[in-house]
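Below is one structure. I have some questions about it.
Only a single protein chain was left out; the remaining protein chains are all shown in position.
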Amino acid sequence: MEYFGEQLVNGVVMGGVYALIALGYTLIYGVLQFLNLAHGELYMMGAFFGFFTMTALGGPSASAVPVAVMIGIMFIVAMGGGALLGVAVERFAYRPLRNSSRLAPLISALGVSLFLQNAALLLFGARVRLYDTGQFIDLRSGISIGRIRIDPTEMMVVIGALLLMAGLWLMVNRTRLGRAMRAVAVDQDAAVMNGIDVDRTVVWTFAIASGLAGAAGVMSGLLLYPVDQYMGVFAGLKGFSAAVLGGIGSIPGAMLGGFLLGITEALVTGYLNPTYADFIAFLILILVLLIRPRGILGRPAIAKV
Amino acid sequence: MKKRLALGMGGLAAFAMVASGCAGGSTSTESSAAAASAPAASAAASAPAEAPVCGGSIAVMAPLTGGAASIGQEQLNFAKLAVDDFNAANSSTYALVESDTQLDAGQASTQSTSIVSDSAIIGVVGPAGSQEVSAVGPAFSEAGLGFVSASATNPDLTNGDNPTFFRVVPTDAVQGPTDAEFIAGTIGAKKVVVIEEKTDYGTGIAKSVADALTAAGVANEVIAVPEDKKSYDDVVSKVGDDVDVVFVTFQVAAKSEQVAQSLVKSGKKAVVFGSDGSFSGDFKTGGSYVSAFAPDIKGIPAAADVAQRFSDAYGEFGTFGPPVYVATQSILQAAQRACAAGASDRAGVLAELKNTNIAGSILGGDIAFDAMGDVNGAKFYIFKLDESGAPQLVQ
Amino acid sequence: MMSGSPESESNPTPALELIDITKRFGGLTSLDALSLAVAPSEILSVIGPNGAGKTTFFNVITGVYTPDEGDVLLFGESIRGVDPHKVARRGVARTFQNVRLFQNLTVRENITAAMYGRTNASLFDIVFRTPRARREERENEERVLDALSFFGTRLQGYRLDQPAYSLSYANRRRLEVARAMATGASVLLLDEPAAGMNPKETQEITEIIGRLRDERSYTIVVIEHDMHVVEGVSDRVIALDHGVKIAEGSFEDVATHPAVIEAYLGRGSAARK
Partner (left out) sequence: MSTTPEDSRGIGTDEWVAQHGERAQRGTGLYARIGEAWMGLPSLVRWGIPLLLVVLVPFAGSNDYILRIGINLGLFLLLALGLNLVVGYSGLLDLGFIAFYGFGAYAYAALASEQFGLHLPSLLAIVIVVVTTAAFGFTLGLPSRRLTGDYLAIATLFFGQMFVVLMVSSDAVQFPWMDEPMDLTGGANGISNVDQLSVLGFTFDSNLSYYLLLIVLVVLATVATKRIHFSRHGLAWRSLGEDSLAAQHMTIPTVRLKLLAFTLGAGIAGLAGAIFASVQQGVYPSTFELPLLITIYAAIILGGLGSIPGVLLGAAIMTILPELLRFPEYSNWLFLVVLILGTIMYLKSWKLVPAVFAGMIAIGFIANVIFLAIGVPYLTTAEWAKGPLAPVLGSWIFMPEERVLIGNIAFVALVVAVAWMSLLTRRTTIILLPFVLWLAIFTWEVRLMLEPSITRQLLVGALLVVLMATRPQGIFGKPRVEVL
């Protein structure tokens, strides 16, 4: 039972990271019905921004400011940088394609991914960077229940993910911007007629989603240490799977999907074989889609004849 | 109007031509990054007597972009350094040609035809992965083109199928037993977990270690993990409290560090033992072990200078780079000898490659190949990481 | 040139017959024990306020929905729960309320596509251009022109090779009818064929519907809001409200039926009180 608890914690923690990435996918899909396949690259960039902020502040071991402040600044820089980059990508790669076929932005997104990965390679070099969280956070502190340990970074990831999700939910459901987003999601033309600036709403959507990706990048850096140019590819795939599993377009769905995916992986790793973790996770996804084609919390499509 | 149009077009085309011509020229002087200066090479090949300056192109096949770029870029930079050093010392004009394979055998196979078709190329450094070596083997042996890998360690590659293949690193068949013997003997482990990363590198070494451990009577369990796994907490949870050593076969040292930190965090007694892929500054948890096919090159007098200059120019490096320096050297020296003998074509270089003898290489010993293309007297060294993470030679 | 009422004709088997059809969506009963019969070469109009279940009625016939209770007979044979494409092959073709053409296919291709069920060339025939494939190609070509000739020159000439999306709205409606004809069906279900047309075009489509029956003996069921059309084409009219048939008979009978007036206006006026 303790072993099960241990693996559950592992799964929930990794699920938090997936969920944060999934939120970005879901937000953009919810508003524009479009898969931003370059989202993983923004997460990668966020992780790098966080890393370089940390280095600029004196590195992991000799920080010029208190650790909490340093982490705060890392998050702010990564989220801000991610948001700016996301807005630029939207402006450049997606806006010209907003009314074209559904496949065009997909290819454009792949072009953006390729460009961002290699720009990172050019600018940052190929070397894998390490966050070295152990240098400034005592990983042996935190909560322990029997053998199950939850270290501070793990708590931070899970709580941070939940807070960001709650904030996002409130933003979408309780603010003017959120109303505008929902309006654009339903009908862009009608939104325009009701005085909503669609471009502005889309820009904000991208800014928020990409900011979340940046935050996820820093979190995964703190949690997992290594950061490289291609970390976005697989993380993006996982986040995207999580969003689909939960029901793409649904904010609680993204969260649920992320945690489910993380837990599935941890349990398959724990009880079966890690090589099959992805295989089984994907199998479950396909089965869920076959039973509920719009994901667990997704609303069924209304077929109008 | 039409006339102006034509004039404008003509002028621009001329500008484009001139500019790109000049720009093209600018690259070929960059001996490292640049394309081959083919005329020089063919001149050297056809008339060695009149042209005392030897030269030619050497292709570097490595994952320069894509998921393994951290390995490939390091390898490329070491090759650049080797060529620059050699040209400076011998006033030769050898140049490198980049060949990006992304660690994909399919791309490597296509690129092998490109390399074969470029007659200026007299030798190849790489490719990096064992499956890539299998994929390029047929084309290179048909063309009689020698290729020296600095990281392909699958023992099967030197079974005679690839007569023009050489490698400067020992195979898994050397590393596995060495590490297993140390784990069983010096560490005295009773129970070992082997984490096998599902890559051609990881699979080979894991199998060889596990077999050797079993032979030595040490209980062991192999846990296979996919290459793109991000978190290892769930794998570490599987490691029992009675396990003494976790042997890891990652290509990227940072992952070994992840496992080590995770073990520390969960308070398990097991220590991490990394295969040579983990020999890098990124793996630094005190008390861990790591094996390498060379003594730490920073501690070797012959290598200290190279290591220093590399760090100055390109920054930190790990385990896959330094052997490339030696691999490149072996081709350069072979080419130079072939050139002196008046046979600086592929056949000449290949013949001389077999006579390779680099005394006091930066890997610590002398480098020479046996009849199958494996490096002679291959030996593995084992390090223990001290509290600051610095490797201390223990065997 | 109105044909007699169906009852007077001595054809025992109706072209289309619904027996006690009930269709529910969750708690909502969209069709409630609906029974009706359409005689061959009859034009039946279905009217009713929005949400009366008219489109559901079409969807039940064409196999999009399987009714919860009751049966649908086509020339005496049940087509209940049969897949839409099989229903279409057995002779029921339809148009859609919100025109559903194959937008990026040309006019010619739109019509040829609908002949899938009438042709048999296999992929082998097509790739190797066997005599069968060539023969079918020629036949298709003739059928396309035949179906289009019904609409005059509007859809002919250069328009044949224009994508459907470039057509005017009225032409799209016409093309949809032509496409339905091309399936080889004998029963046409037209869902608001005159919606969005100007009076002149409405007049024209009314005539075309009449000619479809007179010249080609189609059995036609029309859903329509435009009472001019209903009056102009119908042999018989039924009125639906909340899935229940509230009136049936000639246009005059139904139009003046108190239940129908109430369904259209009553609740409105009641609300105003």
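List of remarks:
We call the chains A, B and C, going by the order they appear; numbering starts again at 1 in every chain.
Everything below uses one rule, namely that contacts are C-beta pairs under 8 Å (C-beta built on N, C-alpha and C of every residue); 3 or more make two chains touch, one makes a residue touch a chain.
None of these values were measured; they are calculated from a predicted model.
Across the whole complex, the hidden chain's contacts among the shown chains comprise A, B, C.
Screening C:L18, C:V72 or C:A114 against the full complex identifies C:A114 as the residue touching the chain left out.
One of C:K54, C:R80 or C:R154 touches the chain omitted from the figure, and that residue is C:R154. When the missing chain is restored to the complex, the residue among C:S35, C:S168 or C:S217 that touches it is C:S168. Of the residues in chain B, those that touch the hidden partner chain are 1, 4-5, 8, 12, 15-16, 18-30, 33-35, 64-66, 98-100, 102-106, 109-110, 113-114, 116-118, 130-131, 134-135, 138-139, 154, 161, 198-200, 202-204, 224, 226-227.
Chain C residues in contact with the hidden partner, per the touch definition given at the top, are 62, 64, 83-86, 88-89, 93-94, 96, 100-105, 109-110, 112-119, 121, 123, 126-127, 129, 133, 136-137, 140, 151-154, 158-159, 162-163, 165-168, 171, 179-180, 182-184, 200, 203-204, 207. For chain A, the residues touching the absent chain in the complete assembly are 33, 35, 88, 91-93, 96-97, 100-108, 110-119, 121-123, 233, 237, 240-241, 244, 248, 273, 275-276, 278-279, 282-283, 285-286, 289-290, 293-294, 303, 305.
As a convention for this text, only the chains that are shown with their structure count from here on.
Centre-to-centre, using mean CA coordinates, chain A is 35 Å away from chain B. The distance from the centre of chain A to the centre of chain C, with each centre set as the mean of the Cα atoms, comes to 49 Å.
If each chain is reduced to the centroid of its CA atoms, chain B and chain C end up 72 Å from each other. Within chain B, not a single residue touches two or more of the remaining chains. Contact residues on chain A toward chain B in their complex (touch as defined above): 3, 6-7, 10-11, 13-14, 117-118, 121, 125-128, 130, 134, 139-140, 149, 151, 220, 223-226, 228-231, 233-235, 265-266, 269-270, 273-275, 277-278. Of all the residues in chain B, the ones that touch chain A in their complex are 65-67, 69-70, 72-74, 198, 223-226, 228-231, 233-235, 237-238, 252-255, 257-258, 261, 264-267, 282, 315-316.
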